[in-house]
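One protein chain is absent from this view; the other protein chains keep their places.
First chain written, first letter: the chains are A and B, and each begins at residue 1.
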Amino acid sequence: MQAPADDAGVRADRQNPPVDPVSSSQPILELKGISKAFGDFYANKNVDFDLRAGEIHCLVGENGAGKSTMMNMLYGLLEPTEGTISMDGKPVAIHGPRHAIDLGIGMVHQHFMLIPVFTVAENIVLADEPTQGMALDMKSGEERVRELSDRYGLRVDPTSLVRDITVGQQQRAEILKALFRKARILILDEPTAVLTPQEIDELLKVVRQLRDEGMSIIMITHKLKEVLSIADRISVLRRGEMVGTVDCEGQTEQSLARMMVGRDVLLRVDKGESIPERPVLQLRNLWVKDERKLDAVRGATFEVHAGEIVALAGIDGNGQEELVDAIAGLRKIEQGEIVLDGENITGLTPHEISEAGLGHIPQDRLRRGMVVDFDLRENAMLHDWDKPDLVRFGIIDRGACADRADMLIEMYDVRTGGGSGSRAGSLSGGNQQKMVIAREIQRDPKLLIAAQPTRGVDIGAIEFIHRRLVEERDAGTAVLLVSLEMQEVLSLADRIIVIFEGQIVAEFEGGRVDEERLGLAMVGSADAAGGVA
Amino acid sequence: MTRRFDIEAIMVPFLAVISAMLVGMVLTYVVTGYDPFGAYASLINGAIGSPSAIGATMLRAAPITLTGLSVMIAFRAGLFNIGGNGQAIMGLLLAGVVGVKLGALPGASHWIVALCGAAIAGGLWGALAGFLKVARGAHEVVVTIMLNYIAIRFGEYLLGLGGPLQEKGSSIPASTTFDTNAQLPVFWRPDPFTEVHVGVVIALAAATFAWFLIGRTALGFQIRAVGLQPDAAEYGGMSVTRITVIAMFIAGAFAGLGGAVATLGELERLQKSELAVIQIGFAGIAVALLGRTTAFGCLFAGLLMGALDSGAVGIQNDNALPPGVATKLIGVIQGLIVLFVGTDLVFRRLSHRIVGVFGGHGAAGMVKS
Partner (left out) sequence: MEQFIDVWIIGLGVATLTYAPPLIFAALGGLFSERSGIVNIALEGMMTAGAFFAIYASVQSGSWVIGLVGAMLAGMALASVHAVATVTFQADQIVSGTAIILIAAGLVNFLNLTLFGQQGSPAELSTPPKPGGVSLLVPLAFALVALTAFVVFKTPFGLRLRSVGEHPRAADTVGINVFKMRYVAVIISGALAGLGGAFISFNVSSYTENMVAGNGFIALAALIVGKWKPVPVMLACLLFGFSQGLASRLPFGSPELLNSIPYVITLVALAGFVGKSVAPAAVGKPYVKH
């Protein structure tokens, strides 16, 4: 949750808008009719966008809305399928990062492009090194980095190794990298996602200062409060398309959230009242770390009862993945306890937890959920390589496996090229997901975790999957739905708990909350969390 | 579980062999000036031209089929076993110890015990590499290379002058001769100099066993899952650590068997000078890649490589190339086969595993906003 002090700081800034934010009408950068297709899938479709000199232009949108794709095209990492990019009124084709740099575009990637074992200065000068004769002149490199860092208040020691400094300092190094290359346009891809509130304040201050010195800035984020505090103009992307561009003046978090989510009709799911029974999943003060050894789940406590669908809502990267992995035994638990239907499963192996009654539709089916190069028979027995009905004396009963796979294919209407002998990778995303869901439900779990069960799945399959989850609930299973899609959460959940920065910040009754309040809770807005349990 | 008939699976190795042979032909002509067609005719004749040629091919195929299976099993578990040489040496050393020191075992039990010992010794040597990988994060390629040389030096120590295995009172750095019961029984003599021993049957049985293990058993299922997608294997409740060590044990056991078959079948005693030139582990890499890392593929590839080896003898006998040159030429051809097959197959496999269909750093990172 955001600290109140931070809140006040944001408001104070808003009261002192910069004197003349938007100086020129000629856009420094313009995208016209830009599309980017990956196969049949359009990550960007017919996008128009312009950046004026000396403005901060925020680009907002939900996960998967196509923001990063758009920026990668600007930086020459991807080529547009259609459309033109113009700079200073002249069309340009950006061939690669070097070309983008030469055109004066700098980009701070969401995942920093820094070399951990290099010093800050080495990272910054790389490919534009100062030399003395044949030798690298790191002294003058460090000097120039220091000058830049003093001038813009980007405090970071040029001689430290990148791996030894904080994430905030790494980000400053990334910005210095762009400044060192004399960027006129600076792209910041989700710059605040990894920062502490104090670091965010500092970053926003720097960004304003850069703007005031004439830099044109595109900032991608989904934290609406930050957008309102810093943007001159705001563009909203939804499902790869540009919804519109508005001046920041007069916008509210509510108005932006509405643009982001859209006014689409909710996907209707027929479902009756849920009849929650005994608690099946109980989390008590769960703490889990992520890959970087930072706390990703911080003291989560909640329950899921038999016969209800509980949705864990939140913006991507707020600890959902780590939380699910911890329940499934795939990630170490630092502290706390997990109880599955009365049995303490804390610290058990994935196999034991699976035996204890967990069904798990993993978030990333192509990495975890199925072995892409296995056929469907093999994928159907992914957990069951020691079950006597499939394997006897260590030898697989191929007939039984084929029967099981055929049954799953039939019951869940999985469309395959060659029946149960088809390679999993040859199926469409929706059919792969159906197969995973079929397998997990057929194991008759007490708790079913469905992590983003409809990601990358076509509409028809979405409805099918939703119906199955409701049926499973009605059959008395406890269902924990993890979803980034607000609509999915709203249409499926009997109860919604919101996770923000690893903490459970709000809880709502399903059907008793609208998108705006839910959306505000998901971005960590304190006033939205009216329904806290 | 069923491998659909895949024309590419046949074509790629076929084209690789043909291209490598063509390069060998050009090399023969340009460098030696000899008639490449004559040389190749002798090669084919030496490989399959007579019963004894076929026998020789089978004899040469046996050990490298076994080391090929070794590389194949490790590969299926996602590991590159470049340590076939070392595992073979540990195997043949133990087989030699049994063959020399346990003089009292009756009949066939002697060579059977020797082979079992070889499999265990090779297996432990392989498992050590697997263990260092999962427990200490040491990359198996460099580890197995080091273990190769440690095995060579260890064997040289055992067989060196005054070493524990060296024949007492002899000035030759070699062991005493194997007990006759320890030598592999011969079941076919196409001519007085060609004695086809049970090693050939063992290689055939091993390939069948490997096929069954990989395709039909729960262990093989786990090995393949760990090799293809460790994250999915973990999700499926498998212990990646345990499976890795077991797979490397099995791989090492095959290589150990290969070493023992080559020794107890072909030689009368262990010789120090033989150790450093043992190359069946490397040949196993060629066999596994050419056999597209399937069990019966290894069998065919082993036969093909064995045919090239015995064909080299054919060239030698016919004087179709300058003396000694034929085996070197075959070496080049084998290397080229690895290069051609390896670059293609592994490129596809790795691009699959690393980039992922969608899940790697590439595509997913771009689509995600």
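The rule is short, and it goes like this: a contact is a pair of C-beta atoms (placed from the backbone, for glycine too) under 8 Å apart; a residue touches a chain by one contact, two chains touch by 3 or more.
Keep in mind the model is a prediction, meaning the values are calculated, not measured.
Residue in contact with the omitted chain (choice from A:92, A:136, A:246 or A:348): A:136. Per the touch definition above, the residue from B:137, B:169 or B:192 contacting the chain not shown is B:137.
For chain B, the residues touching the absent chain in the complete assembly are 27, 31-32, 80, 82, 132, 136-139, 141-143, 145-150, 152-154, 156-157, 160, 163, 276-277, 282, 285-286, 289, 322-325, 328-336, 338-339, 342-344, 346-347, 350-351, 354-355, 361-362, 366. Where chain A meets the chain that is not shown, the touching residues are 72, 75, 77-78, 96-99, 101, 107, 109, 113-118, 122-123, 125-129, 131, 134-136, 177, 181.
Note that only the chains that are shown with their structure count from here on.
Measuring from the averaged C-alpha position of chain A to that of chain B gives a distance of 47 Å. Within the complex, the chain B residues that touch chain A are 1-2, 4, 216-219, 221-222, 224-225, 228-229, 231-239, 352, 356-359, 363, 365-369. On the side of chain A, the complex with chain B involves touching residues 38, 41, 43, 61-69, 72, 77-78, 111, 220, 237, 328, 330, 349-352, 354, 360, 362, 364, 366-375, 377-378, 381-383, 385-386, 391, 394-396, 398, 401, 418, 421, 425, 456.
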